Every structure is written in C-alpha cells, then in structure tokens.
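As you look at this complex, bear in mind that one protein chain is not there, while each of the others sits in place.
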C-alpha cells in the first residue's frame, strides 16, 4: 500500500469563539484523490484551512509525510509540499496574471512549467498581462488553480474549483485533475458538484457538523447511492 | 407600454485596449426570465457592471423602461428598481440576519435620512422581514449574526435581501453558485415564484437552472452575442456547444 | 514678486528641492509601511528625530559616557548605524506591539504608533530638553560649492544626491523585483501568501524595519541642517501625510515625485507668500482630491 | 494673622513644564521662586509662604481651569510666569474676577499692558516693544540703517516687527522687506537668502525659540550675516537658545535681555544659588520669577495684608531693585519699567567657561526703551 502522505487525527478548529470542527480524521495516501463532500456549512473548507493552519485556533494532530505539523506556522506547513487553492480564489488583484503565476516559491521538484499551465488554461495566456483583479470570475478560478501547479507541491488541497466555470471548462478541469492524478499528485478535493467528483475520486469523505459522517470508496458509491443522497441532502 | 423592460444599444466597454463588451444590443422583455450565459470571460459580469454603473460604458446606451439611464449613478439606478445581487456574497456581516433584510425593506419607508426619528418606527418591518426569511428557509436563523452563516446560506440571505426591495427588475449574478443541490432546488423554486410580475436577468453556469427557468437565453462570447433564443434552440446550436456547453450536455 | 532675478529664482528652487528630498524619503517610508502593514506610521516623525539624536549622541556623548572623550562616531558611520538602530527599535515595536493588531481595524495601529511617538518625544524631551542640539557636517562636506547661480553648501548638494539615490533604489526594489512582488502580494492577502510557503511575519517585520530605516537616514541627513530637537519630526509629519495622500497612498513612485514636487512648491511659496508656505501643501491636497480622488499616482481601488 | 487670607500666602507658578517653553521657564521657574521664598524665611507677617507649581501644557483652558481651582479652592494668592500670551491673558482675566494677582515673569505680550491690561497684573520681565526697541536703537546708533525682517507670522512676531520697524523709521533707517513665516518655520534658508539678497545691513529675527535657532544656524551654513556689512539680530532670544546654538554659530549677534547672570556681583550671587540647584544658569524669565515673588512678598509685608489691590498699590509705590531687576518702577498699566542689557554674543575663543556667552555692551535705561503708556489701556487714562 502506498505511503500515507496526509493524516489528521481528532482535528478541531475554531473561528473566534465558535467551535467549527469537532474532530476530523482523514487519511490520504500518495497518489490518491479523495473528496470532502457535504452540505453547505458542514466544515469542509474549514478542514482544509485547519490543515494549513489558517483557522484562528486548532487542536489535534496533522501529519504531513509523517511529520507532525500542528505546531508549525502556515509557511512551514506549506513547505512540506502542500498546495492550496482557496474557496474565494485569493488571486492577487494588484499583480498581473503572469506575476501571480510565477509568484509562489518552489516547494518541490516537478512543478509544471509556465507554458504548460498556460496551455492547460488558454484564457490565462490571453490575459497574461492583466491585473488579477480584472479577470473574470472563471479566469480567476483558473489562475488560482494554475499557480499552485507551478510550485511542485505534490499534495493539492482544492476547494470548489469548478465553482462558476462554464461547462466546457469544468470538463477541461476534470481532464486536468485526472492528468495530475496520473502524474502522481495527491489530491484532496472539496466539491459541491458530485457529478464532477465521483468520476475522479478514489474515496469520498462525507463531512457533517464538523465531523466525518461517512467514508465511501469509489466502488461503493453505486451501491450506497441512497445513503450518499441522504447525506448530501439531495 | 412598450414590451421591452431593458434595452442596450451598441453597448461597449473597453478596458484599456481590451474590449470586454462589444456593441451589445440586448433586449429584455418585461416579466421574462432572461439568462445571460457564455464562457468564462465572455463579459457577462461586465454587462451587469455596466447596467448598474459599477463601470461606465465606453460607448452605447442603456434604456430602462424607455428612459435613458446611461449616465445615472449606481444608487439612482437601484432606486429606479433595477437591483442586482453579486457574484461574491454580499451581506452585512455584523448585522443579524433579520436586520440584513430590514435594511433593504427600510427603503420603502423613505426615512433613511431621518436621524431625528425613533428606531421604533422600524418595527413595522419585522413581520415582512420574517416572511421573506421564511420564504428562503432562513427563518430559524433570523437572530444569528450574518457573518456566522455558511457560504451557501449567505447567498440565500443575499437573495432574500434583494427581494426585500421588491424590485420590478432583478439582476442575479450566478444565484446558485456554491450551493448544495437541495439549496439549488429551493432557489430555483424561489426564483420562479418571485418572477411573477417581475423581470429577471441572470447570469448562470448551472444549465439545469437555465433550462428550467429561462424563457430567453443570450449566449455571449468575447463580448458579442453568439446566439439567442429559447433553451431548446440555443442548447443545440453547434457554435454554442463548442464554445460553452461541451460534450456533456444533451 | 517682480523684483526677483532669475538667479535668485533658481536658488530658491534649489532650496525647495532640498526640502523636497526629505519629504520624498519620509513619505516613501510611510508609503511602504502603509502598503504592507496597512498602518499609518505615526511614529515616523519620532523615528526620524531619534536617528538625528543618535547621530548627535554618537558624535558628542558616547565618548564621554565611555570615559574616552576622543571616541567619536563620525557622520559616515552614523549614517549607517543610526538608521540601523532605529530600524531595530522599530522592528522590536513591530514584533511586540504592532503584530498583535493586524487582525483589527487599522485605526488601532494608527493609535498605537501615535502613542509610541508621544512616548519617544516625551522621553527625549525629558532627557535632552527642548532647545535642541547642533551637529556639524563632516569636514569634507563643509563649505560652499559654486553651482553657477549660487553658492550652495556642499553638504546640501550631498543631501540631494544621496536622497535621490536612495529613493530610486527603493523604488526599483519594490516595483521591479521579485521581492517587490512578494511585498505587493503580502499587502493584499498575507494569510494566504503564508499558506503558499512564504514567511510573511518576518517579511512584514523587515519591511517595517526598512521603512523606518528610510526615516532614519533622512533623520541623520537632516541633523547638520536642522536643530536637533525632540519635536523636529512631529511638525514635519503632517506635511508628509499630505504628500502621501496627494501622491496616492501606497504608491511608492507617487510618494517620491510628490515629495520632490511639493518641496519645490513650498520653496516658491516661501518667496512669494511665506505666510502660506506650510498650508499651501494642504491646499494643494484639497485641490488634488477634488480633481483626482485617488491621488496623482494612485490606482483606483 | 487675619490680614492674610486663609492664614497662608500661597504662590502659584503656572508654566510649561514639558513643552517647547520648558527650557527657559519650566521647573527652573519654581526653583527660582523657592529661592525668593527662602530668602524671606518662608514667612510674611507671621504667615507661612507656600509654593505650588503646575504645567499648563500651553493650553489656555487648562491654565484657566487650574487658576480658577487654585483661587477657589487652593488658597492661592498670586500666580506667576506664563510663557505664552494666551495663557497669561486667560489667567489675568480670571484673577481680575477673583481679586488675585498675576505676575507675568515670562509673558512678553503687549496686550497685557495695552487693551487687555489689568489693575491686578504686572508684566515683570520685559515686553516685545522694549526688546525690539532696545536692539534696534543700539544698532541704528552704530550706523546700521537698512533692515530686513524675518518674522514669525504670529501676534508676538508681528508685534516685535512692528515695534522695531517703528524705531528704525523714526531714527531715519529703512525697512527693505519682510518674510513672515509660519510657526514652526522649518527650513529658513529661503528667507535668509532672500534677506541676504536685499543687501540689508541688519537681518532682524522677529521670532523666538527653535525658529530663531534654525534661522541663525542655516544662515551660518550659507555664510549669511557673517560680514561686517550684514549682521543678524534676533529680537527675542534667551540664553538657553544661545546655549543650544553654540557660540560658533551665534557669535557676534546683538540682542537685548532683561537679565544676564554674569552682569555684576549681585546677579552672580543669585545665579550661583540657582546653579547649585539646577546645574544650569537661570534664563531671564526664571530670574524674573525670583524677582517677582520676592517683590510680591515684600509688598505684602509693607502693606500689611495680602489683599490684591493693596499689594498692587504697594508694588507701584516701591522701587524695585534686586539681583535681577534694577531701577524698576511698576506703571499703572502693569509694565515694570527697568534697565535692560544690550548684549553681544562672544566668540568661542572669548568664552572662559560654560554659560559665559555675552559681552554686556550697554545698560539701556528703562525710559528709553519702554513704550509710552498706551491709550488702549483704560488704567492709563485714569492715571
């Protein structure tokens, strides 16, 4: 079995005084693609943010390639090889597309070269010298994803990357994620769009009220369709 | 009364050398649900921004109910009844959910500059606010701080707030973006209900929403109209399929 | 004034330019700090003053304190040491006090730096009094040089050259290098930048130190020109604020060019209508706001 | 003793303890006052004499409030010092209402002895007119006829300039121009260069404190005022300013002061006493506090009461002659007319010790330099 690259145990997190995560246990192995699914407000985004140390407070255990990261500041966690594509995109508005793409520091070997990223998202090539803030919503989404591919991070935390994208692009993204997976990237995908996710992922974690309510392997999805539907409130 | 609620003539927006919207002639029928779709970067949000004067048009005219509003300011346009929701959730985070809606309702009292009146004159709005919240399924969260809602519920709240203005013309920018499927259905029903007696122009990437709700669809590409018509016609247009829908949609 | 000759006019322009150099250096530091920390550094004037005092202390006091009256920290050494010390002091404040305020409204940062400025000014006043101290320029820079239309003290020529050099290199650093890109990204969303693997807290501390060091250099450069008093920076700061607003807060080039330009305008006002020489800057600011609300060089938000 | 209200004579010193005027007033003023009280044995007419001091932070409303409280509740009978005219005028007004005495040992505003004059107030050190006239007359006499003014754009600056200019014109001199600069003035090179270019024989500085210092300093930098053809004359300068400038920059300047510690044995004796407590020599206004308090206490003794009107009457009747003030007569309008000193700053080589700064060039008789009683002060009309 491939090595476990990301593991959380009893991960709890707070925003100010509100306690949002109540103990999340995740195990992600090298080269796997897992999703976090669940209803709005279940705590999926927070899980990613807590792994990276971006919540106000957190507790429990986060191990990246075996190293305990719960006490590390965010930049040290990132250097363990995590790439993050946030929910609200976080494109730098005052930097150009190109600057956004080349900004992030190298975190490891095997980052995609700039041309390849631009080939993946032709819209970006066209707007390379526009300021990030001037891009359309979809273009920003592409940029947010594209830029972490350049860093060589091998573990990607992707939050709602299909959000607001044209169906053609969603399809393209699906191909991109599959491609990355093929190249051995490890991917944690937070998705609302289960149609998109189900064909990509090896396993699904269902998050509910800040806890893991169920874990479903890809091959079980068909059999447990009803349970999934209930958990997602479809 | 003319049949057209909103019309643009030769609407153009250039950002430096880049023309995001190019000579757009758009007509929105009164009481229709009209969708604006198109690939990312086609200029949909820019059109909204032009209509609500976040940007000033480089060229062209905007007519609302026959009146030229090309030169009017944002707030003035909103007061005419042309109201928008935002692509990224826009709420008043430190107000309670109820007060979010009440702020919008307050417009109709016309007392917003009356600093000498008692705040109790606003309680008449509470009932209406609760009705609107119930309608979008937020009634039980009425007293929560809006900032504490999840993303999806914030968007729901935003729609409730927009509805509170009872605007004859609604601009919805991706109303279901980021919502769980159950919420999407609820919003769909909601939009259909509120569309009675109103005109709606919406940008949306969720084709199921567009297919179910919209009478007319305008497909934009590179700032120009690529196709226009009912869903059945547009969705089978090969140009539209190539540029936007891709292979997955029948 | 009709009776003013071309020579006199040139001379006055030159003097204005010298004043402008100080505005430029101070407002650049302020702009840099504002951009990254989102804080209006009210301590800027006090830090400017502190550097001038440090230079003076180095020259006249350190020796006697150490029991070696001949020991002197000369001007050139002070030009490096004093800003460095001020920067270290600033960074200590950033680490211990300012850091705790970043997640709050920037009002708090402003008030904190204001408080620190009061303490610094009060402290120096308590120890050194208010009448102030004098400082001689280094010997090589004493005496005048003939620049054609006037006899300009050599030292002032040096000030212009040095500050232009400093301003230009700062601008280059911030706008044209990768480091600058980090800084701009950190300005917008520091949390996220950190999640990408950049040590943002250290970056912020160093930036604050850098901005403060600019004030420090200006302070040492000013020491031989102005009387060194605890209040020397405070009165300058209001004008520097106006400079930064006119230039477009956060625009580094804007801060520099506006600083120089306002120095010139102020210089001319001193000849034509001296009563208004301080207020002219504020009047220009009001006009600039009417015509270009974002500032001359500011980007529209 | 029932002739003394509240059974105690209380002297208040109200000045700037922390701000820009604290060097020449500040704590030193209180020390000087204490010296005077000690010389009287801390008693008059058998009642104890006490001292209170406070910082008015150069704000008239704080000064007014403190004074009010001192008068209403603090048993204070007289308040002295006031380095700014606004605080002085504010307290004079209140003292008049409350029937107490004010002695302006630092305040030099003309308003205090003209339109705002008070029967219960004395301007103990000097006023702007006398300072300006003193220096101007001396320089004109030396043949320096053409003048340029660099003036603080404030009442006291205007008043210095106006009074000096009047003297200049009256004695056949000529005013070539004026630069009125804001306060604080920042870089003075512009003004000084302009002044230089007019070729005026005297560049008179109608300003004070750090403005004067910066003006002199920057003039030295540009080599202005260093020739025999052109000199710089600061119209209001304290010894603390010269100390701060250093003799190298200040040398040769002419100025007028009410007091110089090294004038004669009596002044030196007082100065040494002061020096032993403060480790610096007294400024003219600190010295004037000493004289004011001493005279006030003596007047109570002579009048047999501390009632304000009676004390003032007594003060007006006395000739003031002590370590600080010579040949002093207090006029109806509150001006204390006395001898002033025309001083010239020594060259560094001439100075034998710290604080040895001046040559005493002349003793200016009060009647020659003080202004005539003004019609604007109703007290003069009566008298």
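Residue numbering begins at 1 within each chain, and the chains themselves are lettered A, B, C and D in the order written.
In this section, a contact is a pair of C-beta atoms (placed from the backbone, for glycine too) under 8 Å apart; a residue touches a chain by one contact, two chains touch by 3 or more.
Please note the rule applied: contacts and distances are computed from a predicted model.
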Choices "Branched-chain amino acid ABC transporter permease", "Alpha-ketoacid dehydrogenase subunit beta", "Biotin carboxylase" or "Heme exporter protein B" - which one is the UniProt name of the chain not shown: "Branched-chain amino acid ABC transporter permease"
Visible chains in contact with the missing one: B, C, D
Full-complex contact with the absent chain, from D:89, D:160, D:215 or D:284: D:89
Candidates C:140, C:179, C:272 or C:289 - the one touching the absent chain: C:289
Touch with the omitted chain, as defined above, among D:10, D:100 or D:116: D:116
Residue, one of C:116, C:150 or C:271, that touches the chain absent here: C:116
On chain B, residues whose C-beta touches the chain left out of the figure: 52, 73-75, 78-79, 83-84, 86, 90-96, 99, 102-104, 106-107, 109, 111-119, 121-122, 143, 145, 161-162, 165
Interface with the unshown chain - residue positions in chain C: 34, 38, 40, 97, 100-101, 103-108, 110-112, 114-123, 125-126, 238, 241-242, 244-245, 249, 275-276, 278-279, 281-283, 285-286, 289-290, 293-294
Residues of chain D (touch criterion as defined above) contacting the omitted chain: 17-18, 22, 26-27, 52-62, 64-66, 68-69, 72-73, 84-86, 89-90, 92-93, 109, 111, 116, 153-156, 182
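Heads up, the rule we're going with is that only the chains that are shown with their structure count from here on.
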Interchain centroid distance [CA atoms averaged], chain A/chain B, Å: 29
Rounded Å distance between chain B and chain D, as computed from the means of their C-alpha atoms: 74
Residues of chain A touching chain C in the complex: 52-54, 73-75, 77-79, 84, 86, 90, 92-95, 99, 103-105, 107, 148, 151
Residues of chain C that touch chain D when the two form their complex: 8, 11-12, 15-16, 18-19, 122, 125, 129-134, 144, 150-151, 153, 155-156, 225-227, 229, 231, 235-236, 267, 270-271, 274-279
Chain C - residues contacting chain A, complex: 181-182, 184-185, 187-189, 191-192, 194-201, 299
